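All protein chains of the complex are present and in place, except for one that has been dropped.
Every chain is named by a letter (A and B) in the order it is written, and numbering of its residues begins at 1.
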Amino acid sequence: MEYKGYMIIPGKWEIEYRYAAGEYATKFFKGLMEEKIYGVKCPSCRRVIVPPRKFCERCFVEPSEWIEVGPKGELVNFVIVYRKFHGLPDPPYAIGLIKLDGADDSILHFISEVDLSSPYRALKVLKPGVKLEAVWAEEKKGMILDIKYFKPIETG
Amino acid sequence: MVKQDVAVVGVGLTKMGRRYDSNHSELAWEAIKELFDKTTIWIDDVDAVVYGTMDPFDGIASPERWDSSAYGIARGAGKPLVKVTTGGTTGMSIALSAYYHVASGLYDIVLAVGTQKVTEPVEAQEVLNIAVDPLFDRHTGVGAIAVGAIQASAYYFDYNKKIEEYMAIVASKNRLNALRNPYSHLKLKVTPEEALMAPYLIWPIKLLDSCPSSDGSVAVLMASDKVARKIFDSPAWVSAVDYISDTYWFCCNKGLSFWNSLAILARRLYRKAGISDPKKQIDVFELYDAFTIQEILEYEALGLANKGEGWKLLEEEATYPYGDYPVNPSGGVLSTNPVGVTGLWRFAEAALQVMDNAGAHQVPNVDIALAHAWGGALQFHALALLSRERKLC
Partner (left out) sequence: MWDLYINNELVLIVEHHCAYRWCFLMDRVVILGGYATSMTDFNPKYQFYELPYVSSRELLTELGIDRGELDFIILAAYDHLDGRMISNMYTSMASGGYLKYESRVSEDSLYALAYAYMKIISGEADVGLVTSYATRETDMVYASNLVMDPLYYRNIAMNYLSGLALQASAYLSITKLQEYSDLIASHIVSQQRKAAANNPRAHLKKPLEPSDVISNEYIIWPLRDGMYPPATRGAVSIVIASEEYAKRIRTDPIVYIDSVSWCTDGYYLGNKLLYLIAPLMKASRKAYINGGIEDPMDIDLFLISDVTPFHYLMQIEALGLSPPGRGARLLERGEIGPSNTRLRVNPDGGSLCTDPYPASGILKLYEAYLQLTDRAGPIQLSDVDKVLVHGFSYLSGASSQSHIVTVLSRW
(Lines give C-alpha, C1' and ligand atoms only; values in the text may rest on other atoms or scores of the structure.)
Protein backbone atom coordinates (compact mmCIF):
# COMPACT_ATOMS: atom_id res chain seq x y z
CA MET A 1 0.00 0.00 0.00
CA GLU A 2 1.11 3.49 -0.71
CA TYR A 3 -0.08 6.95 0.20
CA LYS A 4 1.30 9.93 -1.70
CA GLY A 5 4.44 7.99 -2.49
CA TYR A 6 5.01 6.78 1.08
CA MET A 7 4.77 3.09 1.86
CA ILE A 8 2.24 1.70 4.32
CA ILE A 9 3.21 -1.56 6.02
CA PRO A 10 0.28 -3.68 7.22
CA GLY A 11 0.37 -4.91 10.81
CA LYS A 12 -1.75 -6.50 13.47
CA TRP A 13 -1.76 -7.25 17.20
CA GLU A 14 -3.08 -10.58 18.21
CA ILE A 15 -2.36 -11.14 21.84
CA GLU A 16 -3.88 -14.08 23.61
CA TYR A 17 -5.10 -13.70 27.14
CA ARG A 18 -6.47 -15.91 29.86
CA TYR A 19 -8.66 -13.52 31.81
CA ALA A 20 -9.03 -14.55 35.46
CA ALA A 21 -12.65 -14.19 36.61
CA GLY A 22 -12.02 -14.37 40.37
CA GLU A 23 -14.50 -15.35 43.02
CA TYR A 24 -17.20 -12.77 42.36
CA ALA A 25 -17.41 -13.01 38.59
CA THR A 26 -17.11 -16.78 38.75
CA LYS A 27 -20.19 -16.96 40.94
CA PHE A 28 -21.98 -14.50 38.64
CA PHE A 29 -21.19 -16.49 35.48
CA LYS A 30 -22.08 -19.79 37.12
CA GLY A 31 -25.40 -18.15 38.01
CA LEU A 32 -25.96 -17.17 34.40
CA MET A 33 -25.57 -20.81 33.38
CA GLU A 34 -28.56 -21.54 35.62
CA GLU A 35 -30.44 -18.49 34.28
CA LYS A 36 -29.97 -16.59 37.52
CA ILE A 37 -28.46 -13.12 37.85
CA TYR A 38 -26.64 -12.33 41.06
CA GLY A 39 -25.57 -9.07 42.59
CA VAL A 40 -23.80 -8.25 45.83
CA LYS A 41 -24.86 -5.81 48.50
CA CYS A 42 -22.35 -3.37 49.94
CA PRO A 43 -22.49 -3.70 53.74
CA SER A 44 -21.76 -0.02 54.11
CA CYS A 45 -23.79 1.97 51.56
CA ARG A 46 -26.28 -0.90 50.98
CA ARG A 47 -26.09 -0.56 47.20
CA VAL A 48 -26.74 -3.78 45.31
CA ILE A 49 -23.94 -3.98 42.78
CA VAL A 50 -24.47 -5.82 39.49
CA PRO A 51 -22.36 -7.25 37.95
CA PRO A 52 -20.84 -8.14 41.32
CA ARG A 53 -17.47 -6.80 42.29
CA LYS A 54 -15.07 -7.64 45.03
CA PHE A 55 -15.29 -4.17 46.48
CA CYS A 56 -17.51 -1.12 46.64
CA GLU A 57 -15.35 1.65 45.20
CA ARG A 58 -16.97 4.25 47.44
CA CYS A 59 -16.88 2.52 50.80
CA PHE A 60 -13.80 0.45 49.90
CA VAL A 61 -15.11 -2.65 51.64
CA GLU A 62 -15.90 -6.12 50.41
CA PRO A 63 -19.56 -6.93 49.83
CA SER A 64 -20.45 -10.41 51.03
CA GLU A 65 -24.22 -10.68 50.78
CA TRP A 66 -25.37 -12.25 47.51
CA ILE A 67 -28.73 -11.24 46.13
CA GLU A 68 -30.55 -12.54 43.12
CA VAL A 69 -31.71 -9.72 40.88
CA GLY A 70 -33.67 -9.43 37.64
CA PRO A 71 -34.15 -11.02 35.20
CA LYS A 72 -36.51 -8.13 34.61
CA GLY A 73 -35.36 -4.58 34.84
CA GLU A 74 -35.66 -1.05 33.71
CA LEU A 75 -33.88 0.71 30.87
CA VAL A 76 -31.70 3.51 32.24
CA ASN A 77 -30.24 4.68 28.99
CA PHE A 78 -29.41 3.42 25.57
CA VAL A 79 -27.89 4.18 22.20
CA ILE A 80 -28.45 2.73 18.74
CA VAL A 81 -25.55 1.88 16.47
CA TYR A 82 -25.98 2.63 12.75
CA ARG A 83 -22.45 2.43 11.45
CA LYS A 84 -20.49 -0.75 10.70
CA PHE A 85 -17.25 -0.72 12.64
CA HIS A 86 -14.55 -3.20 11.71
CA GLY A 87 -14.44 -6.06 14.17
CA LEU A 88 -17.69 -5.06 15.87
CA PRO A 89 -21.23 -6.40 15.30
CA ASP A 90 -23.32 -5.56 12.23
CA PRO A 91 -25.67 -2.57 12.67
CA PRO A 92 -28.24 -1.67 13.62
CA TYR A 93 -28.13 -2.77 17.22
CA ALA A 94 -28.95 -1.09 20.51
CA ILE A 95 -26.78 -1.06 23.60
CA GLY A 96 -28.35 -0.09 26.88
CA LEU A 97 -27.70 0.27 30.56
CA ILE A 98 -30.24 -1.84 32.36
CA LYS A 99 -31.04 -1.49 36.04
CA LEU A 100 -32.23 -4.93 37.03
CA ASP A 101 -35.00 -5.28 39.58
CA GLY A 102 -33.42 -5.27 43.01
CA ALA A 103 -30.14 -3.73 41.82
CA ASP A 104 -28.70 -0.24 42.28
CA ASP A 105 -26.14 -0.52 39.55
CA SER A 106 -26.73 -0.98 35.85
CA ILE A 107 -25.60 -3.79 33.60
CA LEU A 108 -24.51 -3.11 30.03
CA HIS A 109 -26.12 -5.26 27.35
CA PHE A 110 -27.77 -5.44 23.98
CA ILE A 111 -31.42 -4.56 23.56
CA SER A 112 -33.21 -6.40 20.83
CA GLU A 113 -36.65 -7.29 19.45
CA VAL A 114 -37.22 -3.60 18.74
CA ASP A 115 -37.54 -2.01 15.31
CA LEU A 116 -34.19 -0.21 15.06
CA SER A 117 -34.40 0.76 11.40
CA SER A 118 -34.54 4.44 12.41
CA PRO A 119 -34.22 6.26 15.74
CA TYR A 120 -37.75 7.57 15.36
CA ARG A 121 -39.24 4.09 15.17
CA ALA A 122 -37.02 2.83 17.98
CA LEU A 123 -37.87 5.75 20.25
CA LYS A 124 -41.53 4.79 20.10
CA VAL A 125 -40.64 1.76 22.19
CA LEU A 126 -37.35 2.60 23.88
CA LYS A 127 -37.15 5.28 26.52
CA PRO A 128 -35.70 5.44 30.03
CA GLY A 129 -37.89 3.50 32.39
CA VAL A 130 -39.09 0.96 29.87
CA LYS A 131 -39.37 -2.51 31.37
CA LEU A 132 -37.05 -5.12 29.90
CA GLU A 133 -36.36 -8.74 30.48
CA ALA A 134 -33.45 -11.00 29.78
CA VAL A 135 -33.56 -13.42 26.89
CA TRP A 136 -31.29 -16.37 27.57
CA ALA A 137 -28.97 -18.01 25.12
CA GLU A 138 -29.88 -21.61 24.39
CA GLU A 139 -26.39 -22.85 24.93
CA LYS A 140 -24.70 -21.52 28.08
CA LYS A 141 -20.97 -21.02 28.13
CA GLY A 142 -20.47 -19.28 31.45
CA MET A 143 -20.03 -15.82 29.99
CA ILE A 144 -21.92 -12.56 29.76
CA LEU A 145 -23.49 -13.58 26.44
CA ASP A 146 -25.37 -16.36 28.24
CA ILE A 147 -27.86 -13.53 28.45
CA LYS A 148 -28.47 -13.18 24.72
CA TYR A 149 -29.97 -9.71 25.04
CA PHE A 150 -32.75 -7.83 26.80
CA LYS A 151 -36.14 -7.28 25.20
CA PRO A 152 -39.02 -4.99 26.09
CA ILE A 153 -41.77 -6.68 28.08
CA GLU A 154 -45.03 -6.64 26.17
CA THR A 155 -47.62 -4.66 28.07
CA GLY A 156 -51.37 -4.89 27.71
CA MET B 1 2.11 26.72 47.71
CA VAL B 2 4.39 24.69 45.54
CA LYS B 3 8.15 24.69 45.85
CA GLN B 4 8.76 26.34 42.50
CA ASP B 5 6.29 28.13 40.27
CA VAL B 6 5.91 26.54 36.87
CA ALA B 7 5.50 28.23 33.51
CA VAL B 8 5.01 27.17 29.92
CA VAL B 9 7.83 28.71 27.89
CA GLY B 10 7.41 27.07 24.51
CA VAL B 11 5.12 24.96 22.36
CA GLY B 12 5.84 22.79 19.33
CA LEU B 13 3.03 21.32 17.24
CA THR B 14 2.86 19.25 14.09
CA LYS B 15 0.26 19.49 11.43
CA MET B 16 -2.37 17.07 12.69
CA GLY B 17 -4.32 14.71 10.49
CA ARG B 18 -3.62 11.69 8.36
CA ARG B 19 0.16 11.60 8.56
CA TYR B 20 1.14 8.56 6.53
CA ASP B 21 4.09 10.61 5.34
CA SER B 22 6.00 10.10 8.55
CA ASN B 23 6.43 7.29 11.03
CA HIS B 24 5.95 7.56 14.77
CA SER B 25 9.37 8.78 15.75
CA GLU B 26 9.60 11.16 12.78
CA LEU B 27 6.37 12.80 13.89
CA ALA B 28 7.82 13.21 17.38
CA TRP B 29 10.88 14.83 15.84
CA GLU B 30 8.74 17.28 13.85
CA ALA B 31 7.16 18.74 16.99
CA ILE B 32 10.50 18.94 18.79
CA LYS B 33 12.11 20.70 15.86
CA GLU B 34 9.37 23.27 15.79
CA LEU B 35 9.66 23.84 19.51
CA PHE B 36 13.40 24.33 19.54
CA ASP B 37 13.43 26.40 16.36
CA LYS B 38 11.38 28.95 18.28
CA THR B 39 13.17 29.00 21.63
CA THR B 40 16.55 30.16 22.78
CA ILE B 41 17.54 26.90 24.45
CA TRP B 42 18.51 23.54 22.99
CA ILE B 43 17.51 19.96 23.68
CA ASP B 44 20.53 19.38 25.93
CA ASP B 45 19.27 22.07 28.30
CA VAL B 46 16.24 19.94 29.07
CA ASP B 47 16.54 18.26 32.48
CA ALA B 48 13.81 15.64 32.09
CA VAL B 49 11.19 14.37 29.67
CA VAL B 50 7.62 13.27 30.40
CA TYR B 51 5.98 11.30 27.63
CA GLY B 52 2.51 9.91 27.02
CA THR B 53 0.37 8.10 24.51
CA MET B 54 -2.77 6.04 24.77
CA ASP B 55 -1.29 2.69 24.13
CA PRO B 56 -2.74 0.27 21.61
CA PHE B 57 -3.67 3.01 19.11
CA ASP B 58 -0.19 3.16 17.70
CA GLY B 59 0.18 -0.59 17.53
CA ILE B 60 3.34 -0.10 19.57
CA ALA B 61 3.18 -0.80 23.27
CA SER B 62 5.89 1.60 24.38
CA PRO B 63 6.42 4.05 21.52
CA GLU B 64 8.25 6.42 23.88
CA ARG B 65 11.35 4.29 23.59
CA TRP B 66 11.36 4.46 19.82
CA ASP B 67 10.53 8.17 19.89
CA SER B 68 13.02 8.92 22.62
CA SER B 69 15.84 9.69 20.22
CA ALA B 70 13.77 12.69 19.09
CA TYR B 71 13.85 13.97 22.65
CA GLY B 72 17.59 13.94 22.99
CA ILE B 73 17.50 10.81 25.13
CA ALA B 74 20.22 9.13 23.12
CA ARG B 75 22.66 11.99 23.65
CA GLY B 76 25.35 11.29 26.24
CA ALA B 77 24.31 8.83 28.89
CA GLY B 78 20.62 9.61 28.61
CA LYS B 79 18.06 11.64 30.45
CA PRO B 80 15.23 11.06 32.90
CA LEU B 81 12.13 9.97 31.00
CA VAL B 82 8.84 8.63 32.28
CA LYS B 83 5.81 7.45 30.39
CA VAL B 84 2.34 8.21 31.69
CA THR B 85 -0.88 6.89 30.21
CA THR B 86 -4.41 7.40 31.46
CA GLY B 87 -6.69 7.13 28.41
CA GLY B 88 -8.23 10.30 26.99
CA THR B 89 -6.71 12.40 29.74
CA THR B 90 -3.21 11.14 28.88
CA GLY B 91 -2.22 14.46 27.30
CA MET B 92 -3.17 16.40 30.39
CA SER B 93 -1.58 13.73 32.58
CA ILE B 94 1.68 14.44 30.75
CA ALA B 95 1.32 18.13 31.54
CA LEU B 96 0.42 17.41 35.17
CA SER B 97 3.32 15.05 35.68
CA ALA B 98 5.71 17.54 34.06
CA TYR B 99 4.23 20.23 36.31
CA TYR B 100 5.11 18.19 39.41
CA HIS B 101 8.59 17.49 38.02
CA VAL B 102 9.20 21.24 38.18
CA ALA B 103 6.97 22.17 41.12
CA SER B 104 8.80 19.63 43.32
CA GLY B 105 12.06 21.48 42.77
CA LEU B 106 13.74 18.39 41.30
CA TYR B 107 13.99 19.78 37.77
CA ASP B 108 14.05 23.23 36.20
CA ILE B 109 13.37 22.58 32.52
CA VAL B 110 11.05 19.76 31.61
CA LEU B 111 9.80 18.67 28.21
CA ALA B 112 6.20 17.42 28.16
CA VAL B 113 5.67 15.47 24.96
CA GLY B 114 3.40 13.00 23.31
CA THR B 115 2.98 11.48 19.88
CA GLN B 116 -0.01 9.51 18.73
CA LYS B 117 -1.05 7.97 15.43
CA VAL B 118 -4.76 7.19 15.56
CA THR B 119 -5.06 6.67 11.80
CA GLU B 120 -2.81 3.63 11.90
CA PRO B 121 -5.30 1.23 13.48
CA VAL B 122 -7.69 0.20 10.74
CA GLU B 123 -10.66 0.82 13.03
CA ALA B 124 -10.22 3.07 16.05
CA GLN B 125 -13.50 1.97 17.58
CA GLU B 126 -12.35 -1.63 17.58
CA VAL B 127 -9.28 -0.56 19.54
CA LEU B 128 -11.43 1.42 21.98
CA ASN B 129 -13.56 -1.65 22.54
CA ILE B 130 -10.51 -3.26 24.19
CA ALA B 131 -10.89 -0.68 26.91
CA VAL B 132 -14.13 -2.06 28.25
CA ASP B 133 -14.34 -4.94 30.65
CA PRO B 134 -13.74 -8.20 28.76
CA LEU B 135 -15.90 -10.17 31.17
CA PHE B 136 -18.96 -7.97 31.34
CA ASP B 137 -19.07 -5.22 28.74
CA ARG B 138 -16.85 -5.95 25.75
CA HIS B 139 -19.40 -8.14 23.96
CA THR B 140 -21.61 -5.13 23.21
CA GLY B 141 -18.94 -3.61 21.02
CA VAL B 142 -19.07 -0.41 23.07
CA GLY B 143 -16.42 2.14 22.16
CA ALA B 144 -15.99 5.85 22.61
CA ILE B 145 -18.85 6.86 20.30
CA ALA B 146 -21.34 4.79 22.29
CA VAL B 147 -20.18 6.51 25.45
CA GLY B 148 -20.77 9.95 23.93
CA ALA B 149 -24.09 8.76 22.56
CA ILE B 150 -25.26 7.64 25.95
CA GLN B 151 -24.62 11.13 27.32
CA ALA B 152 -26.59 12.68 24.47
CA SER B 153 -29.42 10.22 24.94
CA ALA B 154 -29.52 10.98 28.68
CA TYR B 155 -29.58 14.73 27.98
CA TYR B 156 -32.33 14.18 25.43
CA PHE B 157 -34.56 12.45 27.94
CA ASP B 158 -33.63 14.55 30.98
CA TYR B 159 -33.47 18.10 29.68
CA ASN B 160 -34.02 18.85 26.05
CA LYS B 161 -35.64 16.86 23.25
CA LYS B 162 -34.17 19.32 20.74
CA ILE B 163 -30.61 18.83 21.90
CA GLU B 164 -29.53 17.52 18.50
CA GLU B 165 -30.12 20.99 17.03
CA TYR B 166 -27.78 22.56 19.58
CA MET B 167 -25.23 19.81 19.10
CA ALA B 168 -25.26 20.76 15.42
CA ILE B 169 -24.43 24.37 16.36
CA VAL B 170 -21.38 23.15 18.33
CA ALA B 171 -20.40 20.98 15.36
CA SER B 172 -20.49 24.00 13.07
CA LYS B 173 -18.88 26.49 15.49
CA ASN B 174 -15.79 24.38 16.21
CA ARG B 175 -15.31 23.35 12.57
CA LEU B 176 -15.39 27.03 11.53
CA ASN B 177 -12.88 27.87 14.30
CA ALA B 178 -10.57 25.17 12.95
CA LEU B 179 -10.41 26.94 9.59
CA ARG B 180 -8.24 29.57 11.29
CA ASN B 181 -5.91 27.03 12.87
CA PRO B 182 -3.18 25.82 10.51
CA TYR B 183 -2.44 22.75 12.67
CA SER B 184 -5.94 21.33 12.82
CA HIS B 185 -7.00 18.21 10.96
CA LEU B 186 -10.52 18.78 9.62
CA LYS B 187 -11.08 21.85 7.49
CA LEU B 188 -14.85 21.82 7.11
CA LYS B 189 -16.98 24.81 6.34
CA VAL B 190 -20.17 23.41 7.76
CA THR B 191 -23.41 25.04 8.85
CA PRO B 192 -25.57 23.82 11.75
CA GLU B 193 -28.19 22.73 9.21
CA GLU B 194 -25.68 20.56 7.38
CA ALA B 195 -24.49 19.03 10.65
CA LEU B 196 -28.06 18.15 11.51
CA MET B 197 -28.54 16.36 8.20
CA ALA B 198 -25.48 14.09 8.64
CA PRO B 199 -26.15 10.34 9.00
CA TYR B 200 -26.36 8.73 12.41
CA LEU B 201 -23.36 6.83 13.71
CA ILE B 202 -24.89 5.82 17.01
CA TRP B 203 -28.13 7.54 17.86
CA PRO B 204 -28.16 10.44 18.86
CA ILE B 205 -24.58 11.05 17.64
CA LYS B 206 -24.30 11.88 13.94
CA LEU B 207 -21.23 11.92 11.76
CA LEU B 208 -20.45 15.60 12.37
CA ASP B 209 -21.08 15.33 16.12
CA SER B 210 -18.01 13.18 16.39
CA CYS B 211 -14.28 13.89 16.39
CA PRO B 212 -11.99 12.52 13.67
CA SER B 213 -9.06 10.15 14.14
CA SER B 214 -5.88 12.15 13.78
CA ASP B 215 -2.14 11.73 14.00
CA GLY B 216 -0.08 14.35 15.71
CA SER B 217 2.65 15.24 18.09
CA VAL B 218 2.77 17.97 20.72
CA ALA B 219 5.73 19.24 22.70
CA VAL B 220 5.44 21.70 25.57
CA LEU B 221 8.44 23.14 27.35
CA MET B 222 7.90 23.90 31.03
CA ALA B 223 10.29 25.76 33.27
CA SER B 224 10.66 26.87 36.87
CA ASP B 225 10.40 30.49 38.02
CA LYS B 226 14.20 30.61 38.17
CA VAL B 227 14.66 30.23 34.44
CA ALA B 228 11.25 30.79 32.80
CA ARG B 229 11.66 34.46 31.93
CA LYS B 230 15.14 33.86 30.54
CA ILE B 231 13.66 31.45 28.01
CA PHE B 232 10.50 33.34 27.10
CA ASP B 233 9.75 36.84 28.32
CA SER B 234 5.99 36.49 28.75
CA PRO B 235 5.45 32.86 29.73
CA ALA B 236 2.12 31.31 30.66
CA TRP B 237 2.19 30.47 34.37
CA VAL B 238 0.49 27.29 35.49
CA SER B 239 -1.68 28.56 38.34
CA ALA B 240 -3.30 25.31 39.34
CA VAL B 241 -3.80 21.75 38.12
CA ASP B 242 -6.00 18.94 39.38
CA TYR B 243 -7.33 15.54 38.39
CA ILE B 244 -10.27 13.36 39.37
CA SER B 245 -11.00 9.71 38.87
CA ASP B 246 -14.66 8.69 39.01
CA THR B 247 -15.87 5.10 38.92
CA TYR B 248 -15.73 2.96 35.79
CA TRP B 249 -19.05 1.37 36.48
CA PHE B 250 -22.19 3.05 35.26
CA CYS B 251 -23.89 3.30 38.60
CA CYS B 252 -27.18 5.05 38.51
CA ASN B 253 -25.90 8.30 39.95
CA LYS B 254 -22.70 8.56 37.96
CA GLY B 255 -24.32 11.41 36.07
CA LEU B 256 -24.82 11.02 32.34
CA SER B 257 -26.84 14.15 31.63
CA PHE B 258 -24.75 16.19 34.07
CA TRP B 259 -21.04 15.60 34.44
CA ASN B 260 -20.81 15.33 38.24
CA SER B 261 -17.15 14.42 38.39
CA LEU B 262 -16.13 17.39 36.26
CA ALA B 263 -18.28 19.71 38.36
CA ILE B 264 -16.57 18.45 41.54
CA LEU B 265 -13.13 18.86 40.01
CA ALA B 266 -13.88 22.35 38.70
CA ARG B 267 -14.95 23.49 42.18
CA ARG B 268 -11.78 22.00 43.63
CA LEU B 269 -9.59 23.76 41.07
CA TYR B 270 -11.36 27.11 41.34
CA ARG B 271 -10.93 27.02 45.11
CA LYS B 272 -7.24 26.17 44.81
CA ALA B 273 -6.63 28.98 42.31
CA GLY B 274 -8.88 31.53 44.01
CA ILE B 275 -11.37 31.75 41.14
CA SER B 276 -14.69 32.94 42.54
CA ASP B 277 -16.49 33.65 39.29
CA PRO B 278 -15.25 31.53 36.38
CA LYS B 279 -17.56 33.36 33.98
CA LYS B 280 -15.86 36.68 34.67
CA GLN B 281 -12.33 35.60 35.51
CA ILE B 282 -11.54 33.00 32.87
CA ASP B 283 -11.09 34.46 29.39
CA VAL B 284 -10.87 31.39 27.19
CA PHE B 285 -11.60 27.67 27.48
CA GLU B 286 -9.94 24.80 25.65
CA LEU B 287 -12.17 21.83 26.41
CA TYR B 288 -12.12 18.19 25.40
CA ASP B 289 -15.18 17.98 23.14
CA ALA B 290 -14.81 14.56 21.54
CA PHE B 291 -18.55 14.75 20.87
CA THR B 292 -20.67 17.87 20.51
CA ILE B 293 -22.86 16.97 23.48
CA GLN B 294 -19.80 17.02 25.72
CA GLU B 295 -19.07 20.68 25.10
CA ILE B 296 -22.59 21.47 26.31
CA LEU B 297 -22.17 19.25 29.39
CA GLU B 298 -18.84 20.94 30.06
CA TYR B 299 -20.41 24.44 29.99
CA GLU B 300 -22.69 23.30 32.79
CA ALA B 301 -20.12 21.42 34.86
CA LEU B 302 -17.59 24.27 34.66
CA GLY B 303 -20.16 26.77 35.88
CA LEU B 304 -20.75 28.69 32.66
CA ALA B 305 -24.40 27.69 32.59
CA ASN B 306 -26.96 26.19 34.91
CA LYS B 307 -27.74 22.49 34.91
CA GLY B 308 -29.74 21.58 31.82
CA GLU B 309 -29.25 25.03 30.28
CA GLY B 310 -25.87 24.78 28.57
CA TRP B 311 -27.50 24.90 25.13
CA LYS B 312 -28.70 28.44 25.88
CA LEU B 313 -25.11 29.71 25.58
CA LEU B 314 -25.20 28.59 21.95
CA GLU B 315 -28.36 30.57 21.28
CA GLU B 316 -26.59 33.65 22.69
CA GLU B 317 -23.40 32.81 20.73
CA ALA B 318 -21.56 33.30 24.04
CA THR B 319 -19.02 30.57 23.34
CA TYR B 320 -18.06 31.77 19.86
CA PRO B 321 -14.57 33.33 19.64
CA TYR B 322 -16.16 36.80 19.82
CA GLY B 323 -18.52 35.84 22.67
CA ASP B 324 -18.20 36.33 26.41
CA TYR B 325 -16.73 32.88 27.08
CA PRO B 326 -14.87 31.66 23.97
CA VAL B 327 -14.71 27.86 23.97
CA ASN B 328 -12.33 26.00 21.70
CA PRO B 329 -11.21 28.84 19.42
CA SER B 330 -8.61 26.34 18.16
CA GLY B 331 -11.32 24.18 16.63
CA GLY B 332 -11.18 21.78 19.55
CA VAL B 333 -11.22 18.02 19.59
CA LEU B 334 -14.13 17.94 17.12
CA SER B 335 -11.70 19.11 14.45
CA THR B 336 -8.61 17.18 15.54
CA ASN B 337 -8.20 14.22 17.85
CA PRO B 338 -4.81 12.55 18.24
CA VAL B 339 -6.28 10.96 21.39
CA GLY B 340 -3.36 10.52 23.77
CA VAL B 341 -1.86 13.94 23.03
CA THR B 342 -5.12 15.83 22.59
CA GLY B 343 -5.12 16.83 26.26
CA LEU B 344 -1.58 18.17 25.95
CA TRP B 345 -2.70 20.11 22.91
CA ARG B 346 -5.57 21.66 24.91
CA PHE B 347 -2.98 22.63 27.52
CA ALA B 348 -0.67 24.00 24.81
CA GLU B 349 -3.50 25.98 23.15
CA ALA B 350 -4.49 27.49 26.49
CA ALA B 351 -0.85 28.45 27.03
CA LEU B 352 -0.56 29.92 23.53
CA GLN B 353 -3.63 32.08 24.17
CA VAL B 354 -2.10 33.39 27.38
CA MET B 355 1.27 33.94 25.69
CA ASP B 356 -0.48 35.86 22.87
CA ASN B 357 1.00 33.39 20.43
CA ALA B 358 -2.07 31.59 19.10
CA GLY B 359 -1.93 33.22 15.67
CA ALA B 360 -5.09 33.66 13.62
CA HIS B 361 -7.34 32.20 16.28
CA GLN B 362 -5.91 34.35 19.09
CA VAL B 363 -8.65 35.68 21.36
CA PRO B 364 -7.89 39.30 22.36
CA ASN B 365 -6.86 40.14 25.94
CA VAL B 366 -6.52 36.70 27.45
CA ASP B 367 -5.23 36.73 31.02
CA ILE B 368 -6.49 33.38 32.23
CA ALA B 369 -7.22 30.23 30.23
CA LEU B 370 -8.60 26.87 31.26
CA ALA B 371 -7.58 23.56 29.67
CA HIS B 372 -9.50 20.34 30.13
CA ALA B 373 -9.42 16.69 29.16
CA TRP B 374 -11.61 13.71 29.98
CA GLY B 375 -10.90 10.03 29.64
CA GLY B 376 -11.85 6.49 30.53
CA ALA B 377 -15.51 5.55 30.83
CA LEU B 378 -16.55 9.21 31.26
CA GLN B 379 -14.65 8.95 34.50
CA PHE B 380 -11.37 10.87 34.42
CA HIS B 381 -11.02 14.63 34.22
CA ALA B 382 -7.98 16.84 34.28
CA LEU B 383 -7.99 20.62 34.48
CA ALA B 384 -5.22 23.18 34.29
CA LEU B 385 -5.45 26.93 34.71
CA LEU B 386 -2.89 29.07 32.91
CA SER B 387 -2.39 32.73 33.55
CA ARG B 388 -0.39 35.74 32.47
CA GLU B 389 0.34 36.72 36.07
CA ARG B 390 2.64 34.56 38.15
CA LYS B 391 0.36 34.80 41.15
CA LEU B 392 -3.36 34.78 40.67
CA CYS B 393 -4.39 35.99 44.08
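Criterion: a contact is a pair of C-beta atoms (placed from the backbone, for glycine too) under 8 Å apart; a residue touches a chain by one contact, two chains touch by 3 or more.
Fair warning: this is a prediction, and the values are worked out from it, not measured in the lab.
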{"item": "Candidate in contact with the missing chain, chosen from B:Thr85, B:Asn160 or B:Gln281", "value": "B:Thr85"}
{"item": "Residue of B:Ile32, B:Val118, B:Ala131 or B:Leu201 in touch with the missing chain, whole complex considered", "value": "B:Ala131"}
{"item": "In subunit B, positions touching the absent partner", "value": "1-3, 23-25, 54-56, 59-69, 73-74, 76-87, 93, 96-97, 100-101, 103-106, 127-128, 130-131, 133-135, 242-249, 261, 264, 375-377, 379-380"}
{"item": "Residue numbers in subunit A that touch the chain omitted from display", "value": "9, 11, 13, 15-26, 54-55, 57-58, 60-62"}
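Throughout what follows, only the chains that are shown with their structure count from here on.
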{"item": "Where subunit A and subunit B are represented by their mean Cα positions, the distance between them in whole Å", "value": "30"}
{"item": "Subunit A-facing residues of subunit B, complex", "value": "18, 20-21, 56, 59, 122-123, 125-126, 129, 132, 134-137, 139-143, 146, 149-150, 153-154, 157, 199-205, 247, 249-252, 256"}
{"item": "Residue ranges of subunit A in contact with subunit B within the complex", "value": "3-4, 6, 8, 11, 13, 17, 19, 21, 25, 29, 47, 49, 51, 53, 57-58, 76-83, 85-89, 93, 95, 97, 99, 104-110, 119, 122, 127-128, 143-145"}
